[in-house]
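A single protein chain has been removed from this complex, and every other one stays in its place.
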Amino acid sequence: MAHAPEAHAGAAHGHAEEAFIWKYVFSKNHRIIGIQYYVTAMVMALVAGLLAMLIRLQLAWPQKDWAFLAKIFPMGYDAGGGFGVMRPEFYAMLFTMHGTIMVFFVLSTAPVSGFGNLLIPLQTGARDMAFPFLNGLSFWTFLVGCVVILTSFFVGAGAAAGGWTAYPPLSALKGAVPGSETGQTLWIVGMVFFIASFTMGGLNFVTTIINLRTKGLTPLRMPMTLWAMFLVAVLGLLAFPALIAACIMLIFDRHFGTSFFLPTGLVLNNVPILGPDGKFLHQGGSPLLWQHLFWFLGHPEVYILMLPALGFTSDILATFARKPLFGYKSMVGAMWAIGGLSFIVWGHHMFVSGMNPYLAMAFAVGTILIAVPSAVKTFNWLATMRDARMRYKTPLLWALGVVSLFISGGLSGVWLAQSAPDIQLHDTMFVAAHFHLIMAGAALFGVFGATTYWFPKMFGRMMNDTLGKAHFWFTFVAYYCVFFPMHYIGIAGHMRRIYDPYQYEFLKPLQPINEFITIAALVLGASQILFFVNFFWSAFAGKKAEANPWEANGLEWTTASPPPHGNWPGEIPAVHRWPYEYANPAFPKDYVMQTEPLTESELKLIAAEGPTGHEH
Amino acid sequence: MSTEVLRKPRGPGLDRGGPGGDGPGGEGGHGRGEPELFYDPARFGLWLFLGTLTMMFIGFTSAYMVRRLSPDWAPLKPPGLLWANTAVLLLSSGALEAARRRLRGWNVAGVGPWLLTTGVLGVLFLAGQLMAWKVLVARGYFVGSSPHNSFFYLLSGVHGVHLVGGLIWFAVVLVKARRLAYTPGEDGLGMFAIYWHFLAGLWVYLMFLLFVF
Partner (left out) sequence: MGKLQGLLFALATVVLVALATYYFTHPWLPPLKSDRGAIDHAIWLSLVVTGAVFILTNLLLAYFSWRYQDDGQTRAAYWHHNPSLEWAWTLVTAAIMCTFLFKALSLWAGITSDPPADAMLVEVTGQQFAWNVRYPGPDGMLGRTDHLLASQENPIGLDKSDPHSADDVLLLNQMVLPQDRPVRVQIRSMDVIHSFFLPNFRVKQDAVPGMTVQIWFTPTDTGDFEIACAEHCGLGHYRMRGQIHIVPPGAFDKALTDAAAQ
């Protein structure tokens, strides 16, 4: 079947100018959809960030009277009689929804659905994703999920309050905590929409990357970002179904009287929970079953958050170091190893859960070993930096920040991976330090780096570099000030999800540290204003960007900023080399784009000696 | 630019000139002598989706297996209707294959009746499932009565929901067939058939898991 691709591109479609609603609202264009996801994730981040600030205020000064907060959140503060002291059930809701929104609706979304949609067609050399309609549908499904989750705050007894991990029986028994009323049901519904949306996205990502790569784009010429998106999509397709299965079973336990997760003998408030026949209503279920299913998703999920940031970091680092990425093949291999191992380590969240100790040992093996590919990645980044010529623009700072957080957060993982030390550290703030540094931090810094780097492809403009650097420094310093001290208080035994730690004598001395963390958190939160101002101002009035403002090599830089309709005006370029051809002395410029054909001398060299490894 | 991929069913490997057909990813770049993996993206995506569904049922299966080993397991005797329903669904798949074969074999007139049969049997299956639920409830076997009950209602319910999705897809297929939108000699019914047969096979598996194993 013949077609004339050249004639198809650009204006020769025969499309009339699309109405605003089809172009920008119910769009099927990957760039618009990516931006839609991104901006929605930003809004959700504001909500979840606010929740975090409230959590921090409570941990620093638990019995304090916050009169003005009681006015804004009357349901959360005992506002009767002028009291502005937070209610424990409100606190439980805060940490539950902070975790849920951040993990799924912000940090699975912005890097993956946001940047994945923006970049995959551009980096693969495709006009759009494989299934543009499904792509648009996935965004609107996601949005419905967001609305459901946000609505849950306003139902009678409040949003879910059983932790983002929603362990039954706490999440399954309606009387166990107020949030386990309608709030938990809406949580489950919101998650079902989210998982449906993420699945649709995953189908699109994998199909596009496998099927729609342009001529010459062999796997080992794909940039690390593209590898990350591919692996993340595969992880999601394989892992999220376990959580959906668990969610459906939880709905059954909550609403249809089943006992998937609910054991015999439940007594709530000293009253046995009986069925109409006088026997226990629930019989024979296992709370551990939920944990296994949840963490089967939960562990790959944290890599879904992290891998894109690792991909961004590699690409950004190479560009601004003006040097090829060191050890590209082992970087790809390490990503596969991390992705693969992520499926066999989930039980390390359950070392003290009561599961079989032999099973715990099995999980400890994979968990400890996952440090090896992670270390390889870190060393490769460092090696990339050595003898580099680094240009310190904002994206590079974020990439270096990711490296720093990856080291800090990754090393504390080694402590936790050992099942016996985990006895002391499980469910303490040490764990919170670990995952906020490596997972949340790396993902967040990755998103900021990606934003400042690929902003030209989003909006055709540059973000302000000075403001960007200021934002980085405030965020970087504040982030460490917030999360690093959590290691110490965790070792000291400070538990997680504790409304008032100072009920315990052994935790009283730690209050000054909590106060320090809270003040740093307020600074961290306030600093994000710099980002929002920069983002929105630059989107409309930033300096116009050329096609390749960073002198980078990827396919996305071979087209205009932002890319035109169909991504390339005319034929899609073919790829001849890998994306990390920097500093090659044989070329006039210190970078050679992927689309540059091999030179005579290169061809001669290959003929004589075989592939040199530079064009892969 | 957008919905061609869904509207124009394509067989695998039909045209190396553009993997997405006239889909947006297709024109221009890929397929000009590039020896990498190449499948019709829509079909590829469907297989991925079936993989995801399979993973979900593996999750249910593992939950079932663990529960099955408990000492308080009290097996539920399936109403005979369930076996009849299974047969109906398999026949439905058979009818679909007959329709598909006729389309590929240029026998356009023969497609309609077999396609209609597929749908009728599918609806019959669903009705039969609902009836089976009623029979069980009448016998006093509610969803929470025992773990075997719970799993039966859960698994047949989730399967049924996906079958309803399949019936919606079928309605679209039927409308297209009546409009003669499928090209004779090609495998226009292939995508739907993959999903429909998957559901039939899944049901056989679930019956085996629940009542034979």
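Labels for the chains are A and B, by order of writing; each one numbers its residues from 1.
What we mean here is this: a residue touches a chain if its C-beta (ideal position, glycine included) is under 8 Å from a C-beta of that chain, and two chains touch if they have at least 3 such contacts.
Quantities reported herein were computed from a predicted structural model and do not represent experimental measurements.
S.K.: Quick check: which displayed chains does the absent chain contact?
M.R.: Looking at the complete complex, the unshown chain comes into contact with A.
S.K.: If the hidden chain were put back, which of A:Val267, A:Val533 or A:Leu603 would touch it?
M.R.: A:Val267
S.K.: From the list A:Gly34, A:Gly76, A:Gly162 or A:Gly183, pick the residue that touches the absent chain.
M.R.: Here the residue in touch with the unshown chain is A:Gly162.
S.K.: For the chain left out of this view, which of A:Ala321, A:Met335, A:Val482 or A:Ala521 touches it?
M.R.: With A:Ala321, A:Met335, A:Val482 or A:Ala521 as choices, the missing chain is touched by A:Ala321.
S.K.: With the full complex in mind, choose from A:Leu54, A:Ala70 or A:Val177 the residue touching the hidden chain.
M.R.: Hidden-chain contact among the options goes to A:Val177.
S.K.: For subunit A, which positions touch the chain that isn't shown here?
M.R.: 87-89, 92, 161-163, 167, 169-170, 173, 176-178, 263-272, 274, 280, 285-288, 321-330, 352-354, 357, 360-361, 364-365, 368-369, 371-372, 375-376, 378-380, 382-392, 397, 400, 403-404, 407-408, 411-412, 414-415, 417-421, 423-428, 469, 473, 476-477, 480, 484-485, 487-489, 491-493, 495-501, 503-506, 580, 582-585, 590, 613
Following the convention adopted for this analysis, only the chains that are shown with their structure count from here on.
S.K.: Considering the complex alone, what residue numbers of subunit B touch subunit A?
M.R.: Interface residues on the subunit B side: 1-3, 5-6, 15, 17-20, 22-30, 32-34, 36-39, 41-42, 44-45, 48-49, 51-53, 55-60, 62-63, 66-67, 70, 72, 142-144, 147, 150, 153-154, 158.
S.K.: For the complex, which residues does subunit A have touching subunit B?
M.R.: Touching subunit B: residues 1-3, 5-6, 8-9, 13, 15, 28, 121, 125-134, 199, 202-204, 206-208, 210-216, 218, 237-242, 244-246, 248-249, 252, 256-260, 275, 281, 283-286, 289, 292-293, 296, 566, 568, 571-572, 574 of subunit A.
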